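Note that this complex is displayed minus one protein chain, with the remaining chains in position.
Going by the order they are written in, the chains are A and B; count residues from 1 in each one.
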Amino acid sequence: MKRALTAALLVAVAALLLAAVAELPPHGSPDSPPYTHVSAYYLEHGPDEAGAENMVTNVILNYRGFDTQGEVTVIVTAMLAVLAVLLWTGQAEGDRPGPAPTATGSSLVVRFIVRVMAPFIAVFGIYVILHGHVTPGGGFQGGTMIGALVIALTLVLEDTRSAALLPRRPARLLQVAAPLTFFGVGVIGLVLWGEYLYYPRDPSSLWITELLLLVIEAGIGLGGAIVIATIFRVMGAQR
Amino acid sequence: MIDALWQNLDYAASVVLFCIGLYTVITRENLIKKFMGLNIMETAVFAFIVALGVVEGGDAPIAGSGATPPFINPLPQALILTGIVVAVSTTALALSLIIRIWRQCGTIEADELREVE
Partner (left out) sequence: MSDWSPLLAVFLVLPLTAAVLTPAVCRSSSTRGWAWTLVTMLVTSVIGGVLIARVATRGPFSYVVGGWTAPYGIELRFDEFSAVVAIICLLGVLAIVFSRRYAERALQAERIPYYYALLLLNLTGMLGFTVTGDLFNLFVFLEILSLSGYALVAISGEKIAEMAAFKYLVMGAISSLMVLFGTGMLYALTGSLNMADITSRLAGATQTPLIVALGAMTLGFMVKAALFPLHVWLPDAHAIAPSPVSAILSGLVVKVGIIGMLRLYQIAYGSGAVDLAGLNLVLTWLGALAIVMGAFFAVFQDDIKMMLAYSTISNIGYIVMGLGLASTYSVIGASVHVFNHALIKATLFLGAGALIHQTGKRTLTDLAGIGKAMPFTVAAISIGAISIVGIPPTAGFLCKWYIALGAMQAGHPFFGFALVFGALLIFIYYIRMVNAFYFREPRDRAAVDVQEAPATMLIPVLVLAILCLVMGVLGRLPLTFIEPAVERLLMPVGGG
């Protein structure tokens, strides 16, 4: 009964939404407003004034950098929230690495493959982070790879050795590396050029912009990786 | 109407996906399945916004890589990168809440939980 009612209601909702999307500007048309207004400016001027050849990176870190600062704060918020929810007396792991899932469950094949792949994943992750301004990629994408690597290693290594992957004291600061980097770069802009999160735009000083973008990418990559690994660690400790 | 919808098939697909997700959220009792429904809805909205950026015959928006105009619209991609991170964050928090519920009540079926309350 509940299902039939829900289905009927949703069919009505879907019909309304379909009627709406049918009247949107045609899909893929180069004359539609999304393509001709703000983005046209990004595509035309991006490579000359924003510092990166990858225009998605330009938008993320330069034109709409403030959004990305909010975004890294969201993921740190999620980490703090997960820690707050899962911390409980008697099993208070905190950012202290608790008894994470051990190697006992994983077979020889898995352990072997993870160990062999680990250095390649790490190198590729770092490449994706640092090359995000010229090729598809960037801080988050690379950071996620490194985070996944830490998770994979946690699964196959013994407790004591995997605990060393995420040492407690530096982890506290590294978790918030991404928002801190943003704040730092933003304040540099404020002090030197009088605008928060400002990057120089004239061609002669574009190298400063590239450098700052690289610093932010690295900060996001590092912070993202540690946050993901921490979330996994705390959840994994719950059994 | 049908022609216009055919033209905007990508948008229509995400609308359908959105409703499937909402159906899952409403009808499933298992909290993890409920949340999977929410993830489907998130994906639907992301697909919709990314599809807004597509342009006929467009290349990846990277200057100097041999790609030639027209370029795909970079703005929706940038937005959805943020959206994905938000979705990951929500998922992490929801799963940890489910872990706590499981530990306290021994069940994650919504109907059984109502009885526990």
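Please note the rule applied: a contact is a pair of C-beta atoms (placed from the backbone, for glycine too) under 8 Å apart; a residue touches a chain by one contact, two chains touch by 3 or more.
None of the values given here were measured: they were computed from a predicted structure.
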Next on the checklist: Just to verify: which one of A:7, A:24, A:130 or A:148 makes contact with the chain not shown?
Outcome noted: A:24
Checklist outcome for this item: Contacting the left-out chain: of B:12, B:41, B:55 or B:72, that is B:41
Checklist entry - Thinking of the whole complex, not just what is shown, which of A:11, A:190 or A:211 touches the missing chain? => result A:190
Next on the checklist: Which parts of subunit A face the unshown chain closely enough to count as touching?
Outcome noted: 16-17, 19-21, 23-25, 32-39, 41-42, 62-67, 69-71, 73-74, 76-78, 80-81, 83-85, 87-89, 92, 94, 172-173, 176, 179-180, 182-183, 186, 189-190, 193-199
Checklist outcome for this item: subunit B residues touching the chain left out here are 18, 22, 25, 31, 34-35, 38, 41-42, 45, 48-49, 52, 75-76, 79, 82-83, 86, 89-90, 93-94, 97-98, 100-101, 104-105, 113, 117
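Going forward, only the chains that are shown with their structure count from here on.
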Item to check | Complex interface listing, subunit A residues touching subunit B | outcome: 2-3, 6-7, 10-11, 13-14, 17-19, 21-24, 26-30, 34-35, 38-39, 42-43, 46-47, 53-56, 58-60, 64, 67-68, 70-72, 74-75, 77-79, 81-82, 85-86, 88, 134-136, 138, 140, 231, 234-235, 238
Next on the checklist: Help me check something: in the complex, which residues belonging to subunit B touch subunit A?
Outcome noted: 1, 4-5, 7-12, 15-16, 18-19, 22-23, 26-27, 48, 51-56, 60-65, 69-71, 73-79, 81-82, 85-86, 88-90, 92-93, 95-97, 99-100, 103
